[in-house]
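A short worksheet on the structure shown next.
Certain chains of the assembly are absent from this excerpt, and the rest are unmoved.
So that you can tell them apart, the chains are marked A and B in the order they are listed, and the count of residues begins at 1 in each.
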């Protein structure tokens, strides 16, 4: 009889995005993505999609360089959180408890083998909309905004890492994630991994950083309701002058219908179709993609844009079309005062 | 600290639908719904949607009257199954082990307070498509059929019951389901319940049987990818002369985008939009709808068709448009030989 799976984590809760252009990034997330501001503190603004049940899912923080500050998983219960903390303690990956943040209670901080900061928490603040944002149906967190892309909820994020296998083992062994799909090269090197703790086919992904730099970020994804909504998002990004890197198209891996853009701070942001594909099998058998299979391109044959394989934040090498290239001079400015955000 | 939730069941696995018109029902599920036959045994044909990972999700059985034979949940592990069996033993709801069926291993049978048969199992057969049904992408169970409505996967089912509260307590206490939404009348009577063991907002629902008859069935639902696909399904049902009872429209409860038809055997079948709305919160707070709120009709104001509240299978009283009224004479025929199915 197989050992039972660990079921202690419920879902990706939020992530912190670092931006050297906080004003422009904030306008992007509110006006173009259609998100709602739900708090401010220090150098950070807290944001949410209309179907996110917690107070926020995105913490946007002014910083010298773009990148990811941390990401966080909500545990299924206080007991489940404590089991994960017990497993991490003295593992070398544990960093210790924090007092929490706007929107959630005490969190246990750890870091993966690549140095990304990962937070675990259970106590959270359910979003309580102000009167003008009350929804018509009480089973919905917030009124549908009718603004820009109208992103629904945080879906997943993707980090770059030097050693995918080491990271896979960390997330499997210490946090109980299931590996739903992966890419394994001819020489046995693991090149990418997609992992889940929920019925979504992945809650996060890691892909190999070819520059050998640790701790970088690839993209964060917000979900839309249908593939048609992703196409409409492309129209809206185009109208607003947002750089579209790739898509809309369908990944062979996970069959995600994707659209990648760069937000003004230089971070890659994805909108994707949510939820039609679920992993209901509790004993899902990992899908392994070979080097040869990956060379076929995306599901319908499109070749993947070069920058998709090289560009991450903070940037190490720049793709030709990345807005950061032209805007390099501005990135030396550190915005330390949120009063200047509007 | 709250007690931890029970997480032993993974998802609704399959259901058995009884039909007095097996030939016509089979043609409906294959030609109109776009399902695939994956086995036959005795008086039953086994069917599946293209994204169902198990061998079948629908067992269609010839019978004197329409209705539901049993439904089944897959456990998350063998250990989880045994925990549920231990809880049920001597509860009065337990009926005992069966040897399994086409497509799955030993199952523990029980019955809810209303007498519906519920099966629990873990061992299952993953669908292995024949060459002509192999998908282009290996993370998909079967080729997209391109036939009729092209239903994706089993989504949920809905039973009628005389005492909703008793059934809620049974599914909460013995099987670990979470109550995501419910209707409670002014006098405190529970009139309907929606319950989940996965991240779907419900894996099954029960609504009150106003006729006072026990053990009846309301509908089974297959999922489609988008609301636009549900509209196309309505066109296809219309072209094929299938009786549309209600929809396409949006329920206020659960926000399901629904379309209800009657299959030739007289059972209500739904196609609905899948997955955009997920319940990620591990401690979801039950949404309670009042009598007054229900009187507002569906989300966009449509009044619910009368027969939706009265018609179930086996039928007790017939709505005006139900095909069974005209076809009453045929229901006395028991089809005992599957050779006649084509």
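Everything that follows uses one rule, which is that contacts are C-beta pairs under 8 Å (C-beta built on N, C-alpha and C of every residue); 3 or more make two chains touch, one makes a residue touch a chain.
Just so you know, these numbers come straight off a predicted model, no measurement behind them.
> Tell me how many copies the full complex contains, given that 2 of them appear here.
Per the structure file, the complete homomer consists of 4 copies.
Note that only the chains that are shown with their structure count from here on.
> So what's the Cα centroid distance for chain A and chain B, whole Å?
Roughly 34 Å separates the two chain centres.
> Report the residues of chain B in contact with chain A in the complex, numbered from low to high.
Within the complex, chain B contacts chain A at residues 1-2, 4-5, 7, 10-11, 51, 53-54, 74-80, 126, 136-140, 152-153, 181, 198-200, 223, 225-228, 252-255, 274-278, 280-283, 285, 287, 299.
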